[in-house]
Structure formats: structure tokens, C-alpha cells
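All protein chains but one are shown in place.
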Amino acid sequence: MSGALGKKIKVGIVGGTGYTGVELLRLLSQHPNVELTAITSRKEDGMPVAQMYPNLRGHVDLCFATPENAALDQCDVVFFATPHGVAMSQAQALLDKGVRIIDLAADFRLQDTAVFEQWYKMPHACPDILADSVYGLVELNRLKISGASVVGNPGCYPTTVILGLLPLLEGGKALVDTQHIIADCKSGVSGAGRKAEVATLFSEASDSFKAYGVAGHRHHPEIAEQLSAIAGQPVGLTFVPHLVPMIRGMFSTLYLRILPEALDTDFQALFETRYVNEAFIDVMPPGSLPETRSVRASNQLRIAVHRPSPGQLVVLVIQDNLVKGASGQAVQNMNLMFGLPETTGLEHVAVLP
Amino acid sequence: MSGALGKKIKVGIVGGTGYTGVELLRLLSQHPNVELTAITSRKEDGMPVAQMYPNLRGHVDLCFATPENAALDQCDVVFFATPHGVAMSQAQALLDKGVRIIDLAADFRLQDTAVFEQWYKMPHACPDILADSVYGLVELNRLKISGASVVGNPGCYPTTVILGLLPLLEGGKALVDTQHIIADCKSGVSGAGRKAEVATLFSEASDSFKAYGVAGHRHHPEIAEQLSAIAGQPVGLTFVPHLVPMIRGMFSTLYLRILPEALDTDFQALFETRYVNEAFIDVMPPGSLPETRSVRASNQLRIAVHRPSPGQLVVLVIQDNLVKGASGQAVQNMNLMFGLPETTGLEHVAVLP
Amino acid sequence: MSGALGKKIKVGIVGGTGYTGVELLRLLSQHPNVELTAITSRKEDGMPVAQMYPNLRGHVDLCFATPENAALDQCDVVFFATPHGVAMSQAQALLDKGVRIIDLAADFRLQDTAVFEQWYKMPHACPDILADSVYGLVELNRLKISGASVVGNPGCYPTTVILGLLPLLEGGKALVDTQHIIADCKSGVSGAGRKAEVATLFSEASDSFKAYGVAGHRHHPEIAEQLSAIAGQPVGLTFVPHLVPMIRGMFSTLYLRILPEALDTDFQALFETRYVNEAFIDVMPPGSLPETRSVRASNQLRIAVHRPSPGQLVVLVIQDNLVKGASGQAVQNMNLMFGLPETTGLEHVAVLP
Partner (left out) sequence: MSGALGKKIKVGIVGGTGYTGVELLRLLSQHPNVELTAITSRKEDGMPVAQMYPNLRGHVDLCFATPENAALDQCDVVFFATPHGVAMSQAQALLDKGVRIIDLAADFRLQDTAVFEQWYKMPHACPDILADSVYGLVELNRLKISGASVVGNPGCYPTTVILGLLPLLEGGKALVDTQHIIADCKSGVSGAGRKAEVATLFSEASDSFKAYGVAGHRHHPEIAEQLSAIAGQPVGLTFVPHLVPMIRGMFSTLYLRILPEALDTDFQALFETRYVNEAFIDVMPPGSLPETRSVRASNQLRIAVHRPSPGQLVVLVIQDNLVKGASGQAVQNMNLMFGLPETTGLEHVAVLP
């Protein structure tokens, strides 16, 4: 494959004006095996990318182009950093040209198209491609991803919740009450994207804290579908997302009731064992209290396992929502798909303070 | 009483250099029935209060004085905005002079002195006074407070958690599973006080989010003691506090499993009815998503009741941790103790944005 | 007049959905001599004000109404918290009904209509009314304001710069080089208003700092016009505004070269004498370093006078841009216009921390 042979992977990005787009550019422009080939934005056609994102001055010379002019079909892989619905409308044409696809939106996250249509208010454009696509959570689906043509990059909240529960649920274990899982999740504001909206203005979101989506959030069915598949049975999940006045970072506090028959379990060891070979999962020492800044701008996800009372498990999970929760995970998927070491271009140390 | 007769209440503050101290000064200097008489700080003896807190320039002329020189015994009431242990050491002397006491620390919060000693690592200095003191949660203990000589002002987290659960637990109701209550709580940084510490530096606490005290927090036994008294039986509580990069504000997300026999309950109505006459409790309309900034610098506490699935209740509670969670609630207690309308001096509109 | 006689002033607000609007509501709802009568928003017609601004729950019962239904002509005074151009289009009709006008936009700030048209890209709709209007900087124009029918409330930056220079320039003094005045000004993000724009999103404006308007800013001609009138000759001004990642607050650093003949001047005394009777101007003691938080949510403006070298004066000025820099100053104007004590309803202590 391209990567393995030393030839650079030709990469296109559709919709590079949002935060996952600029984060892809930051990571890919420093990736040793990537050649940034095309980036599209109908609205910003002709504008140098570095003019919109001055952090890229001197690093990225590309200009935005219209999808028509961007020659995406000559890429090896195209990332979609677009609103929901765009990737599925262009997927077939790219696949026909042998281009692989990594979608950072939701088009290839939910296998149940009825659920997709309920939450995203649009019919799914290509159920066949969806059926062949892989949910791009590397630690869950590594093998499938390495052979995939289309990867649905997981949502940010789902990444933390699924990875924080995976060791407890997989393999038919009876460790925790799977009917009453609580995920109290907190996200930095960049998770809302780079859209001009009153609710995420500095003067609205700063120095304040709120919950949102309590009555229902699109990531709920995504988490539930994955957890149910992992557990081999439907799980019961209460998921409440909150907005934190910080730019990047995600923190999920997971509450689980330990089953009576599992009271002797060493949960710390369970997590450590499960993730011992995972480069991007850090199971912290017992008693740890992770801070989101310890993963700022890095692809690390850290987990701390607590048991405040004998029957109660509390799992703390942190990530940078734009890296492991989006663009970093997408690059991790790309590495796998092109036979590169999984950590290539993703070994940045988190920025602290 | 002083207030009722139009005579001003002479107020002393012990330890006015911290955030609850300056907040007391802000509120009391604008209170129509209060005469600020004395404020002590051994370390800042002689310094004008307004030099340390320039927002008080033109409003407060007092200087800090040593406890010896402050003539606290000529006050009608003394607030202790001090570290734990100070109020109980001075209480008897003040009571002997007829001075009433409102302690913003923990000395008069826990009736069980063994629990107090376990969590605060000091013996209780005056169990007799403690036994006569009242837990200063007005909405729970209004009558007792109005006749009290010593009031233990509630902790900030307990205020939100108790008021968010009170309608569910009181009166022997069987509505929710009281053995598995989860309180996921988030506080602004001012809750940590005005101590020179690395962990709460701007460069440490800004643009980040973390949990703390997962293994145990002093507010846990306080909440548990009150909830158990309210429910008439021990409750099971998991309490995880988190630190939010904002100055003021507290947000508690409470998760409760509804009992099968209570599935028909109208929880919205239950809360509205319980708090209909409470000036400082705002039960918001169904579906509301409260933001902490909507109570910034005010004594309001707002509650939103959600039921994301039939068996699951989620109660959202917000307050300003320095006002309803500390100094405002203390003034509310003072109003009651001196026969004033409860809202006197506490009707400030929250500052938004 | 209404206020003086104890009858409440009937107040209308046009365009109450922005930050100066909600701040007017906060101040006026607590003002003892005001009856909030009408608030307009074409877009939010029928919505309770407290639904958009939950801090007003329990304090303001009004609903937004269309201008047609709002009965503004039955008000004693109408505040315009609107985009530039609205007040001048409605002024004549209101004046005909005897309604006084306070415009928080720029329609009545610049006496030179050519300059107005150059900077605001619209012809002035009522030059006659403009000629009769008063620039509402109380400390400069107190007498005129008390008799005015139309007041142009000053811009936020101009308030700090003019008040920071007034004692140096007025009365034909030859103290500083008026041809090379430098105003390096910094504003919190709320100054940009409550518009959905990418540039003021939390994820754009937080944890960053920038200058803007270096090539030209609308407040430059406003400042220059006022300073030139005060000095009795054209002044030379370099004005660079900057954006600070905070919600409220404005800080202006003014640099002045002291003229050789003025080297013996006691500038501290000059400022103290000039402002000794001003309730809202606090000339701080020598050496003071004001912080914007010391005026947060209050109508105070604080000044510190520094002289780092014999020939160089540095004047530091702070205010809350939404209060003294906008809505508070507007209420101060209203008090004057209706014969009330100037400080009525404006004595809130600043919120710190």
C-alpha cells in the first residue's frame, strides 16, 4: 500500500473550514506519510487555507477549491469533515474510483437506517455502502478497519463512553447492571463546531455551565447501538451531555452498579489488561483524577477507575474532543487502512499548561 | 427585634478576607437593615477592607481589626467566614453576650460529632451548642431558624443536592430508589476559596475540567445526614464533585430511578407544589435547561425536572455557590432570625451576560 | 417631573434583545422610580422577556411586542438599544408625542453629519433633531442633559478615553502634547453584541488576544470630536482597540507626553479635584493598578494616574462596558433628565470575584 511502500498517501478533505477540518490539517500537515492534495469549500473557493487558519501559515499552501475542481477522485483517501448527509451522497462516486472514505459526520455510524433517519431527519442515501462500512473505533474494530473502504468515524461522546465501558461489557461478562448505565458527559465548546450561533458566543458560553440534549441527543442511539452489540443484549443508558466553558476537552463520568456476583472483581486490573497494548488508551493508576488539559491537542484517551462504595463503580474518561474524539481518531483509522503504524503522525505530547 | 423595629442589625464578620467574606460584605453593605460594625482579620489588621477588595471602594469604610479589638460582643449577630473550627471555639463567649451566630464553615452542619471528627480531623469543641444549633437550610428548617441562636449555614453542594431531592424524599414517599441516588455535581473555582494554591491557579484550572474528591468529600456525610433525616431512613448516595473553569456557579445533575409504583407521578407538579411559596427556589417550566449564569450574583436556585425515560428522573439544580450556596443563604438566615422579610437585601437580579 | 413627584417614569425599550437591552432591563427592573412599560422586538413578538433572559425570571413580566403594538408613544422616555439608524428614524414621531429619547447607538453621538455618514454608511435622517440633542456624557454635559429631549449615549471606548483625558485638556490648559495622544484600549467580548458571528464564538475568542480596527474604528471620530471640543483645538489621536477574552470590562491605557512647561504639575491632584464630586468616577490613590473586575456589573469608572518617567503620563481607566459604558450611563442620563438624584438605581456594588 501507499504508506507501507514509502509513497505518500494522497489525501483530500471535503469541507475543511470547520474545527475538525482545521484539526485534520494540523495533524496531516505534520504526518510523514501524507501528501495533502485537495481541500474543498464551495464558499471559500480560491482562498488560501492559511488565510482562514493563520496557525497553518508556512505549513499548508493549499487553497480551498470547489468539489468539482478539487480532483478528489485522484486521492487515495478522502476525509469528510462536513455536515451530516454529505459523505453518503458522494461515497459511491469516490468508491468507483478506488478512493477510500473516512467520514467524520454521522453517515456511517448507525447501522440501523431507521434510527439514522429518525435522528438525522433524512433518508440514508446508500444503505448498501453503509452495510459494508466499519465503525471506526480502532480499539474495538481494528481488524475490520484495516480492510475497510468506508469508515464511519465515531462521535466524540460515543468514543469516551464506549471505551470507558468496553472492558465491562464485552465477552458476555456479568459485572455491572447493564440496564441502568449513567453517562454524565461534559464537552468543551469546540464540539459545537464553527457555526455562527448565539448559544456558543463567548459572552453566552463563558463563565457558565449548562446541560443540553437531556430529552434526547444524537449520540445516544450511537452509543446504545454499539454497547448493545458489545454486550450481546440491549443496554439501558441515561446520557446527559453538558457544555463546559473550555475550548477543547471532553470528560465523561460513568456510573455503574456492580452486580452482586461481581463484587470480588478487580476492575482496575480488568481495564489495564484490556488496554495494555493500546497506544492511545492510558489506564491511569488507582486513585487518579484525570484533567482534560493532560490530553489537550493529543490523541490520548485516559481512563481512571474508581469504586467509591463496594457496589458502585465510577469510570472517568477524558479525551480531546477534536483529536481522539474526531480528527486524530480519523487519522488513526487512516493509518490502519493504509498499513502504517497506528501511531504515525499522532505522537504529539499534549499541551499543558 | 432589631430589624422589625427599624433599628439596624449590628453585624460582625470574623475572617472577612475570603470569598464568602467579600460576598457577605457586598450583600450586607447594600442591606437596608444592617449596620456593618466589625470585621476581623488578624493578618490584615488595620487595612481598609476596600483596599483588599476595590469593588467595595465607596461602599464599605471599615478596616480589618484583630478579633480582640473588633468588639464582636457588641454585635447582634456575627458571621464566621472562617476555616472550619474557628466558630465553635468562639461560640460560647459570644452567646454569653447575647450575640447570635451564623457559621459559614462546617462547625454546625453535622449533628453527629463522630462524623464531624472523622472528616474534619478535629474534636468538636462544643457539642452542647451544636445540639441546639439549626442547620440553616431555610426551605427545610424555616421555623427553627427563626428562633435559633446558632445557625450552621449549609455547604454549597449540599444546598443544591438537598433542595433538588427534598420533594422526592420527604413525607415518607416511595417515589424513587433511595439506595442508589447519584449526584454528579460541578462547581466554579471560587468554591475552593481564596487560598494561594497551585491547583486553582488560572494556568492550572482554566481551559480544563476534572473531577475531585471521588474517593470521599466532606459534603458527602452532610448531604447523607440531611437526606436520611428527610427520608426517615438511610439513603445510598454516590457523590462526585467536578471543577468547572468558571468563577461562580454550581450545577448538580441528580439521577434517580423511579420506583415501579411511582411511575404515574407528575414530578413536575410535585416540585412546583412544594416550592410554590419559596422566593428563592425557581422550578422552571418542563424541558428547561438552566444555565449557571442565570443566577450569577443572585440568591436564586433554579430546578429543572427531566424524565428522559419512563423509569429515570434527572433533576438539574443551579445556584451561585457564593450566594445561595454560601453568603446569600447566610443573609437569608439572618433575615429570618431577626424577623425581617426573608428577601430583604437579597433581591438582586442575576448578572447576565 | 415624574420622578421628582413620586410618580413612576414610564419607560419603553426598543430592541431589547441585545446585551445593552438586557442590561437596561436588569438595571431598570430594580430602579425604584421606573415602570417598565414596553419592550419591542419584531422578531421575538410575544415571547416573554424572561424566557430569552432567564436571569429576569421573577423580575420582569413583560413580553416582547412589535413596535406597532408597544404603545411607545405613551412612555415618558424610550431607550433605543438598537443598531445604528433606528433611533433617528423614529425620533420625530416620539418627540411629537412628548416622549424623550435616549439612544444607545450612534445616531446622536456625532454632530458632524458628514463624519457620521462616512463611518456609518447612511445619511443622517434628522439633522435638526441631532443639532438639538446632547452628547450624554454626564460628567461633561450635566446641565445640558438635564434639559434635553434627545440624548446620544456615548460609545463605550469614548467614555473611558474622554473621561481619562478631560482634566488634562479642558480649560485651555497646556499640559500635554495634544497632537500625539495614544489610546491603547481593551474590551471584553460583550462589546461586540449578541450577534451570531464566527469571530466572537467562544472557541474563537477564548484563550486568545488580538487587536482590531487598527486601520480605523467608528469610535475614533467620536472621541476626536469630543476631545477637540474640550481642548478648543483639533487633537491628534492614535486609537487601537483590542479584544480581551472576558465577558464584561474595558481597560484603556492612555499615553501622554507632558509638555516641558507642565513638568511641575501634580497630575494626581488635578484628577482628584476635577472629579471630587462625581459619584461614579473614582480617582484611585497614587500607584493604584485597577482591575476591570472591580467595576463588574457596576456603574463605577475608575482612574489611576501614573508617571513612569518625568515627561510621560500614563492614565489607566476601567469601566464595565455594559454599565458605565452603555446601559448604566443611559440610566444616569435618564435620572438627570427626570430630576432624580443621579445615582438612583445605580448604586450596586461591583461583583467580585
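Per-chain residue numbering starts at 1, and chain names A, B and C are given in the order in which the chains are listed.
To be clear about the criterion, contacts are C-beta pairs under 8 Å (C-beta built on N, C-alpha and C of every residue); 3 or more make two chains touch, one makes a residue touch a chain.
Bear in mind that the values here come from a model prediction, so they are computed numbers and not experimental data.
**Q** One chain is left out of this view; which of C:Thr238, C:Thr273 or C:Thr343 touches it in the full complex?
**A** Once the missing chain is taken into account, the touching residue is C:Thr238.
**Q** Touching the left-out chain: which of C:Val34, C:Leu110 or C:Leu316?
**A** C:Leu316
**Q** From the list B:Ala183, B:Ala205, B:Met284 or B:Leu336, pick the residue that touches the absent chain.
**A** Of these options, the touching residue for the absent chain is B:Ala205.
**Q** Which chain B residues would touch the chain omitted from the figure, given the whole complex?
**A** 19, 188-190, 192, 194-198, 200-207, 245-247
**Q** What residue numbers in chain C mark contact with the hidden partner chain?
**A** Counting over the whole complex, chain C touches the hidden chain at residues 180, 182, 184, 186, 188, 203-204, 206-212, 214-216, 236, 238-240, 242, 244-249, 251, 253, 255, 257, 287, 289-293, 296, 306, 308-309, 312, 314, 316, 353.
**Q** What residue numbers in chain A mark contact with the hidden partner chain?
**A** Interface with the chain not displayed, on the chain A side: 19, 22, 26, 29-30, 53-59, 190, 194, 206-207, 247-248, 282, 284, 290-291, 293-298, 300, 302, 322, 347-353.
The criterion applied here is as follows: only the chains that are shown with their structure count from here on.
**Q** Centroid of chain A to centroid of chain B, CA atoms only: how many Å?
**A** Using C-alpha averages as centres, the distance is 40 Å.
**Q** So, what's the distance in Å between the C-alpha centres of chain C and chain B?
**A** 37
**Q** Quick one: chain A and chain C, Cα centre-to-centre, how many Å?
**A** A distance of 46 Å separates the two centres.
**Q** Note the residues in chain B that touch 2 or more other chains, in rising order.
**A** Within chain B, residues 206-207, 247-248, 290-291, 293, 296, 353 contact more than one other chain.
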